[in-house]
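A single protein chain has been omitted; all remaining protein chains appear in their positions.
Residue numbering begins at 1 within each chain, and the chains themselves are lettered A, B and C in the order written.
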Amino acid sequence: MRALKEVSFDLHAGEVHALLGENGAGKSTLIKVITGAHQPDGGRITVGGVEVSQLTPARARALGIACIYQQPALFPDLSVAENIALRLEKTSAWQRVRWAEIARRARELLQRIGAEIDPATEVRELSMPEQQLVEIACALGAGARIVIMDEPTASLTQKEQHLLFAVVRELRAQGVGVIYISHRLEEIFALADRVTVLRDGESVGTNPVAAINEASLIRMMVGREVSAIYPPAESAPGEVVLALCGVGCAAGGVRDVSLEVRAGEIMGLAGLVGAGRTELARILFGITPADSGEIILHGRRVAVASPRIAVAAGIAYVPEDRRRHGVILEMPIAANMTMAIHPRLFPGAWLRFGAERALALDYIRELAVKTFGPEAPGGSLSGGNQQKVALARWLATQPKLLILDEPTQGVDVGAKGEIHKIIRRLAKDGLAVLMISSDLPEVLGMSDRIAVMRGGTIAAMLPGHSDAHTVMAAALGQPGKAAA
Amino acid sequence: KDAPSGGSNNSAGGKKMTIALLPKSKGNQYFATVEKGARAAATELGADLLYDGPTNTDPAKQNEIVEGWVNYGVTVIAAACENKEGISAALKAAQDKGIKVVTYDSDTTTDARSFFVNQATAEGIGNTLMDEAARLTGEEGDFAIITATLTASNMNEWRKHIEARLKEKYPKMKLVDTKPCDDQKDKAQQEATNLLSAYPNLKCLMAICSPAVPGAAEAVKQAGKAGAVKVLGLGLPSENKAYVKDGVTQSVILWKVEDLGYLTIKAAAAVAAGSLKAGAAEFDAGKIGKMEIQGDNVLLGKPFIFNKENIDGFDF
Amino acid sequence: MSQPAPFFKTLLARPEAVLLFVLVAELVFFSAVGRNFNTADNFANIVRHSAEIGLLALVMMPIILTGGIDLSVGSLLGLCAVLFGVFTHEWHIATPLAAALTLVVGAAAGGLNGGLITGLRLPPLIVTLGTFSLFRGLAEAITKGTMTYKDFSPAFLALGHERALGLPYQGWLFIAIAVAISVLVHRTTFGRSFQAIGFSPEGARYAGLPVQRRIATTYVLAGFVAALAALVFTARLRQARADAGSGYELQAITAVVLGGTSIFGGVGTVGGTVLGVACVAVLTTGLKLIPAIALQGIGSELGSLLTGALLIFALAGGVLAKSLAARRARRQSLAKPQPQPIT
Partner (left out) sequence: MGKYFRELSVAAALVLLLVVLAGIAPAFFELQPLLSRLTAQTPALIVAVGMTLVIICRQIDISVGSQFGVCAVVAGLLAAAGLPLSVVLLASMAAGAAMGALNGWLVAGLGLPSIVVTLATMVTWQEALRLFQQGKFINLPAGVQWFGLAQQRGQLTLIATAVVLLTCAAWAMKNLAAGRHVYAVGTDAEAARLAGINPRGITLGVFILLGALAGLAATLNIVQSPQVDPKAGGGLELKAIAAAVVGGVAVNGGRGNLWGVFVGLLLLATINPALTYLHVEAYWEKAIQGLVILLAVVADGIRSRKGGAK
């Protein structure tokens, strides 16, 4: 398959050039070509007026190209400081490593982006957003002429986003060219000077941001009109499906969470990075079982000791990290979709290929998954379509409670709207939905009620029509403002 | 498929005789020397010689090779048996197909072969080793054995006879330990080093697999105990010459290995040709002379004891 | 929708097809050059001599499919053989009961591997390296290295020597186990989860699959079948000793990997494993039936050497073929349709 056709693209010094496009449009692929991670089949790349051929990651770095990849490319077994050093040092093999210097610089860079991370910790102990922050620190420290950011805010909350924006503006002021990829249009309008839209591996056009509006951008991306408005709530909440009484898990840093989610209700879960939302979801799904408190489903207490028990009890969890947890990239889409319903779809453990295929085709149609067919491996899909497969897997379990962790992270506007509609429909059908999201407009637009987490526990419970300011205040722990 | 008819000493008449020679393991200088003698005999006889065996001592592999030969259609099999019972059924099955079987070096059960080319019986080896150890130590004191592996069955047989002899004749001697060396010289050397210091009263090291003899000698030499602790064992003269001359190793016990290979092939061919039959009292083995037959054992002669005086006369 | 690729192309893209080709080539070659290769006795020999390693390979396959490995199966074979001897000769238990008991012990020993690997999340390579020494060591300790159990009942020995419908008993046993494992791996949710675990243990866990239980299952199965192989081995050699099955683990792994199962997990078929076993068995047996090689006295060394070379060539060939195919696909991709939502 050809991910990129003829793409022409230019970047000036001191500009922020946004790259936009639907899922699978080829943005990440283009980036990989520019950083030398993939070899192009044809075409030319010039940097500072000089044509470069045979680009490798090492040469790209020497040319002053730095990149924050969509998937953090860090070394989990090495410390944060070392990770930063590996990215920044000139890699002469026989050079000595200056440990003190490395730690000092790491601390400095992390401080500059306002991340409270100890440079000595191993990266494996960091959460996804914290890893993203380390990536940003790396790109910042590279002193590069060109900095590429592939969805850097996907897992960041507002506070870090603002810090990141400051960093981007600072880079621009220093004459650095920034390529900025994001699905969040408001960021693009806030940050970018020019914007290039990709569609199906081709560039549709480049415009100054000043000369374009949201509607026309969306039109360029999808080639049709899409409303970016959240679908209205249609359901009235019913009986309590999930009740949490003082649930906690010391290992995950979650304590004393009490919460109720009703049938037909979408409960938004907001909070800053590391507030413990994903950890709470992992507790409910039995991955790191609770060590205190009670989980009550439909009035019955359940000890969710493993994902299997959770699935049996009717809990479904669409995880945050879809490439590692959401789909198995090497396996066919159909197998991915049926993975959580083995006992039901395959009685007596016997595989029924026909039934599986039929079910997969249903969901591919229903969720409009862009694919060659149910036999295609999950890894052949773009991020947004992978997310649809992950969602399909859990819808197939016909759960009572659906936990969504960043359901539209890295998903383009078109697919995002579809996913939102699906979520609404599910709620209408009586499903209880717990939706973790760092996308504040999404939380505000979708939720019937909003639980705000801070420091591993629920800091505030707000109605769905709250304003962004109130939610942020609660997340930041400013009770005076939250009450106001 | 029937037993080939014309397997006499001349290759001109009838079908060429195919003799299969099975060592206990390949890649081992002892059996490489046997093969040398065997090839000489086969050339003399104008017969084809197949030589194959397990790459490490392995009774299962021996069976598989014999069964393969039966299918190949050899005239006669000469086998050194890693394990008496393990291989007897396979050899009997070969006999049922009309293939003659002799054994050499170490025997199988008597009903699974016609003759055993006997360089020394297990009892003979055990007794010789024990008697020699007793002679060297003045019939008293501690000694230890180094063997190849704890599962090597012919060595276990020898150990049995050594211990029996010890009990019977040498009450003042004591076997303090038995260590395996995995058929490696270095490991034997390490084990010997430890034995020498762990048992300060040790008077003698008895190495019953060939790499262990120089290994034990080197350990004794390095410990500065040459002469004080006697070394003897079953090994090849070429591997031990230096130690014997230096007085580290006192005795190396062995037979003329090349002659064993030669005699085995001669006897196997004669059995196949029908010229060597049960009841014979003597067998003419050509260039190495006439050999005595006792019952169904063709005797190569007594084991040799190589020492300082005579070791220069041998080059294998 | 995907275009149905030309039949031969898809066939050749599969490692099994390459192996089948190699096997046929071997059979043709040895029939032409080998002496008495094409005989019923020879095929019976091949089956009898490779049955135990074949059995171990069959159960090694699901383990490798989950991304694990079991270095202890050969040692466990030795331990089970010795225990069977102890049961029949020292405890005087009737043979069928002793055999059943041996199978239970084998499964339990596999359970020890599985328990340590899943209970404590330890890497299989290390755990089974430890039990590789432990099981063999126990076998040696029980027999003090020297004890050999022999004189088993004739009915039991038939397992190693008799044939039914021209095929040795252990051949039937191998077929039965191969079919069972094949069904397990390719037709049940067990196999599906082995595959998922092999690709991504974390992903499988997040899908609600009982990952640890499934992994443990593969090791218990391996222990059970290793005990079965021990019985076959004992019947074939008419004796039980502590050194039974030495080195079999590596030969089993060789056959599995040759059969196209990825050592990284996730990819592989039971049919491929069977072909891998057959290729090695035919090669090592066939070489010895070539007069020129037999006369040189290098049959065994050459067999091992060529097996090693075959393994490298099979793997390298697979890689090269894949990269060629990828290059061709890239050239053709302009003509191909882009994926569309299925409507």
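To be clear about the criterion, a residue touches a chain if its C-beta (ideal position, glycine included) is under 8 Å from a C-beta of that chain, and two chains touch if they have at least 3 such contacts.
The shown structure was predicted, so the numbers you read here are calculated from the model rather than taken from an experiment.
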Listed by label, the shown chains touching the absent chain are A, B, C
Residue of A:R61, A:R107, A:R262 or A:K370 in touch with the missing chain, whole complex considered
A:R61
Out of C:G145, C:G208 or C:G223, which residue would touch the omitted chain in the full complex?
C:G145
Residue among C:I46, C:V127, C:V270 or C:L289 touching the omitted chain
C:V127
Since one chain has been left out of the picture, which residues of subunit C touch it in the full complex?
69, 116, 119-123, 125-127, 129-138, 140-141, 143-145, 250, 253-254, 257, 262-264, 298, 301-302, 304-305, 307-309, 311-312, 315-316, 319-320
Missing-chain contacts mapped onto subunit A:
35, 37, 56-58, 60-61, 67, 69, 73-78, 82, 86-87, 89, 91-97, 99, 250-251
Per the touch rule stated above, subunit B touches the missing chain via residues 26-29, 32, 55, 150, 177-180, 182-186, 189-191, 193-198, 200, 211, 214, 218-219, 222-224, 238-239, 242
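Assume only the chains that are shown with their structure count from here on.
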Select the chain at the greatest separation from subunit A, using centres from the mean of Cα atoms.
B
Compute the distance, rounded to whole Å, between the mean C-alpha positions of subunit B and subunit C.
36
Subunit A to subunit B: how many Å between their CA centres?
73
Length of the line joining the C-alpha centres of subunit A and subunit C, rounded to whole Å:
43
Multi-partner residues of subunit A (at least 2 other chains)
none
Sites on subunit B at which at least two other chains make contact
none
Contacting residues of subunit A [partner subunit C, same complex]:
1-2, 41, 200, 285, 287, 306-308, 310-311, 317, 319, 324-331, 335, 339-340, 342-343, 346, 349-351, 361, 364-365, 368-373, 375-376, 380, 393
Which residues, counting only subunit B, touch subunit C once they are in their complex?
26-27, 35, 48-56, 58-61, 63-65, 67-68, 70-73, 83, 85-86, 89, 149-151, 153, 156, 159, 180
Of all residues in subunit C, those that touch subunit A in their complex:
1-2, 187-193, 195-196, 199-200, 202-210, 266-267, 330, 333-334, 336, 338-343
